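Removed from the display is one protein chain of the complex; every other protein chain stays in position.
Order of writing sets the chain letters: A and B. Residues in each chain are counted from 1.
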Amino acid sequence: MQHHLVLRVIAKLLFAPILLFAFYVQFHGDFGPGGGFQAGLIFASAFVLHGLLFDVSSARQFLPDRLLQVGAAVGVLLYAGTGLASVLLGGNFLDYDHLAEAPTSGQHLGIILVEAGVGITVACVVVMVFRAFADHLPCLREQDW
Amino acid sequence: MLTIASLLLLLAAVPTLVRLLRGPTLYDRTLATNVFGTMTTLLIALAAFIFERADLLDIALLYALVNFVGTIAILKFFRYRTLGKTPPLPPGEES
Partner (left out) sequence: MLFAFLIATALGIAYLRHLFAVVMLAGMFSLLSALLLLSMDAADVAFTEAAVGAGIATILMLGAMALTERQEKPLKSSMLKRLPALAVAGSFGALLIYAMFDAPPFGDPFAPAQVHVAPYYIEQTAREIDVPNLVTAILASYRGFDTLGEVVVIFTAGIGVALLLGGFVFRERSK
């Protein structure tokens, strides 16, 4: 994509706002529509856009595959860990009342942690799947097109 | 006023849909998809004002951002026939 100057500039301009919007959706999920799953998808679409326009190989330089694999697992572990932490603090599994002094602030903390886990997993998995496709695709031949 | 505007947008969606379904070339369809995405964004923003719910504007914003990514993917596939490593263009076809 060396030639498409306009697209490259626009993508660079849009990359940060998409990430910002993803953070907004992630942490504003308590108040408006959205949450971890949607935020993860928006994160992923920012990185997918980068991968589309600047090739996956250059996207790997700042977000290596190993990091994606670890991230996908860390998200699940963060979710389950929140549940286990509430068990250790004397509640039921995923019962966030005991995570903080007051039950409601415990609930707030628990929901934020859990949503963060969902977001990390979804973002990493979607980018991973996109790269698996993009790596695997041969260029279609002329007669197939 | 806002209701009339949204009704007109819905009406305008009909020819777009026809172009998408009948479109002789792929380029027609790509353009129709993109136009329809823009119209959806506008409709959702109008709905946010009609129902007076500010959180619907988030959805419109999301569509505007994500639809762009989808269109780029379709156009890249259209041009280079792959999503991954961009192959060099055949000679005489630069830009």
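The working rule: a contact is a pair of C-beta atoms (placed from the backbone, for glycine too) under 8 Å apart; a residue touches a chain by one contact, two chains touch by 3 or more.
Everything quoted here is computed from the prediction, not taken from an experiment.
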Contacts from subunit A to the absent chain lie at residues 29-35, 37-38, 41-42, 44-45, 48, 52, 65, 69, 72-73, 75-76, 79-80, 83, 93-94, 96, 103-104, 107-108, 110-111, 114-115, 117-118, 121-122, 124-126, 128-137, 140, 144-145
Contact set of subunit B toward the excluded chain (per top definition): 10, 13, 17, 20-21, 23, 26, 29-30, 32-33, 36-37, 40, 43-44, 47, 51, 53, 55-56, 58-59, 62-63, 66-67, 69-70, 73-74, 77-78, 81-83
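Throughout what follows, only the chains that are shown with their structure count from here on.
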The distance between the C-alpha centres of subunit A and subunit B, rounded to whole Å, is 24
Tell me, which parts of subunit B touch subunit A in their complex? 55, 58-59, 61-62, 65-66, 68-69, 72-73, 76, 80-87, 89, 94-95
Help me check something: in the complex, which residues belonging to subunit A touch subunit B? 1-3, 7, 11, 14, 17-18, 21, 25, 32-34, 38, 42, 45, 48-49, 52-53, 55-57, 130, 133-140, 145
